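Okay, here's the structure, questions in a sec.
Missing here is one protein chain; the remaining ones are kept as they sit in the complex.
And now, chain A:
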């Protein structure tokens, strides 16, 4: 019944799966690393598919014998209390990102416990997720009871962290009209160091403050302490920073430990990355363009507008995929002639949470 959409390549797998589940369109993705020496889906992708199967009811996932093609026939998003063990090849952030786009449209509020690596260099760390991604969802009226609890930290390679995501359900997301980036009024940050010298986090904070102090006085960088069993299995440390503007636009950055690099340098790196991000401007952080744009598409049948910096390659592909799944395209114009910031506006699809039970 539902039309089938075809994609190829392992890239952009996550948002394609999410769009498929939300729109109900069947999707077939082939040529997944078909030219690779190690063809087919990776363990974390399989794990993601398993997680999606847990979150939904009636989803049929068919994986070809070689593992280079999958067919997804989405069911409904059921939510509920779930737990999932993430593989150590990717961090928890990889799994949280698609889940948080689905969870507001579930039948029952989601209480998902994920275990694995909480911070790594590829994906959003759970700190950023808690402090930046969730506030981005609050722009769309998904706020009451939205929470991420970091129960244990787990640094790569051994992991051992645990987080719990609590997400409420909504009937319909609000239309976004966010065009004023405002000015940055505060900077916050979380530094953590597990199974290493606790002074490391202070050293990171000190060094990043050396850059940030010049701008505003309202800077609080916390040192998050986890002890014993809560600190996971491997040593590690990282610093995540976020800058919030007067209109609560948030930009963030993060730096994590590397072998042979002093904590001070990590602190500096994070601060500089934050400056680079702030310099790009817009109301939405570059890392959060996709969830924000998705929620704009899913809004009521009104015009949503958002000011952002230039799209990342992922965002561009996402916009194209959204057009295929929902038939919605964005109008993207420079906010004002000459500025590098773009105004994304679209007409919402009027997506209503059909999974929600009445009474």
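Just so we're on the same page, a contact is a pair of C-beta atoms (placed from the backbone, for glycine too) under 8 Å apart; a residue touches a chain by one contact, two chains touch by 3 or more; residues count from 1.
Basically, contacts and distances are computed from a predicted model.
Selecting from "ATP synthase subunit epsilon, mitochondrial", "Bms1-type G domain-containing protein", "Trafficking protein particle complex subunit" or "Vacuolar protein-sorting-associated protein 36", the unshown chain of this assembly corresponds to "Bms1-type G domain-containing protein" (UniProt protein name). The chain not shown here is touched by just one of A:103, A:184 or A:307, and that residue is A:184. Among A:70, A:163, A:278 or A:295, the one in contact with the hidden chain is A:278. Touching the omitted chain from chain A are residues 1-3, 10-14, 23-25, 36, 57-58, 75-76, 93-94, 97, 107, 121-124, 175, 177, 183-185, 211, 214-217, 246, 254-255, 269, 272-273, 275-276, 278-279, 281, 286-287, 290, 300-303, 305, 310-317, 319-320, 323, 326-334, 337-340, 342, 345-347, 349-352, 354-359.
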